[in-house]
Every structure is written in C-alpha cells, then in structure tokens.
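One protein chain is absent from this view; the other protein chains keep their places.
Coming up: chain A.
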Amino acid sequence: MSEMEARGSGAAPVLRNVLIGLLVVIAVVLQLSVAPAFAIRGITPDLALLVVVAVALARGGQAGLVAGFAAGVLLDLAPPADHTAGRWALALLIVGYVAGRVRENSTAHNGPGGPNALTVMVTVAACSFIGVSIFAVSGLILGEAPTTLLPTVLISVGYDLLLAPLLIPMLLWLIGKGD
C-alpha cells in the first residue's frame, strides 16, 4: 500500500499532469487547425471541452477545474481568438467542475469502476450545453453578441455527442494509462 501511495504522490503525478497538459494542448491545437475542416455550418467540434470532460471524469473535479481553466485560457489567447479573454476559461472551468461532480456522485452511488456509458454521454451533453452556453451568454453580457444563440448551441452539443463515443473512451484509457 505504502509503496503505491508513494508512487501516487511521487514522480507519477508529475508525469500524469504532463500527460494531461499535453492532451489539452493537442486538443486546443487540433480544435483550432484541423476541426474547422469538419465544421457543420461553421460550428466545429469542441475537442478541448471533451478533453476537459474526460480529465474530470477520470481524475475528479479538482483536476477538471485546473485542466478546464488551462484549456480555456489557451483557447482565449491562441491566435484566431479575438474575444475577451476569460470567456472560454470560465466556460471550461465550470465544465470541469460539473463533470467532476458527476464522477463523484456516480462513484458514490455505483461504487468504483468509473461512470457507465450512459452517464458519460449525458455528462458530455450537459457539459457541452453548459460550456457553449456560458461562452455565448458571457459574450452577450460583454456585448460581443452572437447572432443565433440556440441553434448554434444545439448543433454544437450534437456534434460533441457525435464525437464523444469515439474520443472519450480513448481519452479515459490514455489518462488511466498515465496512472
């Protein structure tokens, strides 16, 4: 036990955090460069949001919070972005928090073994809705109003749900591998 705990609090967390950081950066880069080629009516899949959800589901709300904030800040500052910084950071931070809460509740009720597939899908849908909505509504508050709010959010949620079965298991496996 003590050996395992030592490993858990020693060199391994650094590696794990580096892995998560790499995943976040890769997701942000792909979301900004490759995803637009697959855009539906200009709406691209939120890869960074899916990574944040996966991190929160695998590692809890704390990691989700930090990963969400980091990914959001990157999205806010990376080149094509021209909106007020902090909007994606806030959105993804809340996403990480919510996904972390889902994981806590599911582990508390169902015991260990991670949330089941249905929970994951519902979480992705909810988180995607929350994240995109927060981003859009914060834009509304800051006067950077999007033109069509609800259709954009719904298409975005649908796209994320479409990608979730492909990406989330892979991400969970990768993050689990890091453990």
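Just so we're on the same page, a residue touches a chain if its C-beta (ideal position, glycine included) is under 8 Å from a C-beta of that chain, and two chains touch if they have at least 3 such contacts; residues count from 1.
Here is the rule we go by: contacts and distances are computed from a predicted model.
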*Complex member absent from the view - protein name from UniProt, among "Cell shape-determining protein MreC", "Permease", "Glutamyl-tRNA reductase" or "Aspartate carbamoyltransferase"*: "Cell shape-determining protein MreC"
*Of the residues listed, A:Leu30, A:Leu154 or A:Leu174, which one is in contact with the missing chain?*
A:Leu30
*Based on the whole complex, identify which of A:Ala58, A:Ala71 or A:Ile168 touches the chain you can't see.*
A:Ala58
*In terms of residues, what is the contact footprint of the unshown chain on chain A?*
1, 4-5, 7-9, 13, 16, 25, 28-30, 32-34, 37-38, 58-63, 65-66, 69, 72-74, 76-79, 81, 84-87, 89-90, 93, 97, 100, 103-104, 107-108, 111-114, 138, 142, 176, 179
